[in-house]
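Below, a portion of the complex is reproduced, with chain positions unchanged.
Think of it as A and B in the order they're written, each chain with its own count starting at 1.
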Amino acid sequence: MEKPLVGIIMGSDSDLPVMQEAAKILEEFGIDFELTIVSAHRTPERMFDYAKNCDKRGIEVIIAGAGGAAHLPGMVASITPLPVIGVPVKTSSLEGMDSLLSIVQMPPGVPVATVAINNAKNAGILAAEILGIKYPEIKKKVAEYKEKMKKEVEEKAARMEN
Amino acid sequence: MEKPLVGIIMGSDSDLPVMQEAAKILEEFGIDFELTIVSAHRTPERMFDYAKNCDKRGIEVIIAGAGGAAHLPGMVASITPLPVIGVPVKTSSLEGMDSLLSIVQMPPGVPVATVAINNAKNAGILAAEILGIKYPEIKKKVAEYKEKMKKEVEEKAARMEN
């Protein structure tokens, strides 16, 4: 694998079924990424080190998924100057509302770019849009992806109308 | 003004007291921006044209604020390949929960990078972090800003301890 541009991290391996959608869409865009577990609560030093060093290692965007009192995206954002995308993972209570509020309601000074509950795919697309301002070939792929989505809807619409 | 890199748009002039915090922090970072009203509901064609053309005009990040059934950020995101940051504006009912859910719960394919309710300042900082992956001098300013915040907290802490 090339030097990854996107770091996908999650608080627990139980978040993998949700978070791998980010990986899949990045693969589809041909964007190199890394994928690992970094728990803010169970491995705070590891989280610190990851956030401190990802910039130097060449990572340009971080995608962080977590559930419940989901501190991982916000804590990483407090340490790195890179843009951090947060994915609220739906856990067994409260329909993911706790994950959403814990990630999105960050105080002035430390934003997290939050996407919809369990929508890691959109985190991947947002990462591509962000990289697209620097890498024209990625921007082109995002545009092509949107075009493909449009076609698919139009085909489905045509089938439904007949 | 230089050619702006960030487009700040809002659904109504009543959103200006909230949204100008994004403008202020971009000024502090020395990032050129434009600021206008684009209502998804009252000026749909204008919204369409804005979203269609901002990329060609050199805009690289869009910040869109709206309240209630807040469709502006999501609709702009559906048209442009640029990253769109959404600011849920708190209106007179439901404490801004309606604005937040209308902005963040986007379907697969069309992300909006959502920040906290009324937190346009963070939208500005997030825009700077995104631009920072392309413009090293902006990344440096973000890092300096975080350093300054840290100092301020430490000074306040020192005062409180004495």
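Following the convention adopted for this analysis, a contact is a pair of C-beta atoms (placed from the backbone, for glycine too) under 8 Å apart; a residue touches a chain by one contact, two chains touch by 3 or more.
Treat the numbers as computed from the prediction; the structure is a model and nothing was measured.
Student: Quick check on the homomer: 2 copies visible, but what's the full number in the structure file?
Tutor: Spelled out: 2 chains shown, and the full complex contains 8 copies.
Simple rule for what comes next: only the chains that are shown with their structure count from here on.
Student: Contact residues on chain A for chain B in the complex?
Tutor: 60-61, 81-83, 85, 100, 104-117, 119, 121-123, 125-126, 129-134, 139, 142-143, 145-146, 149
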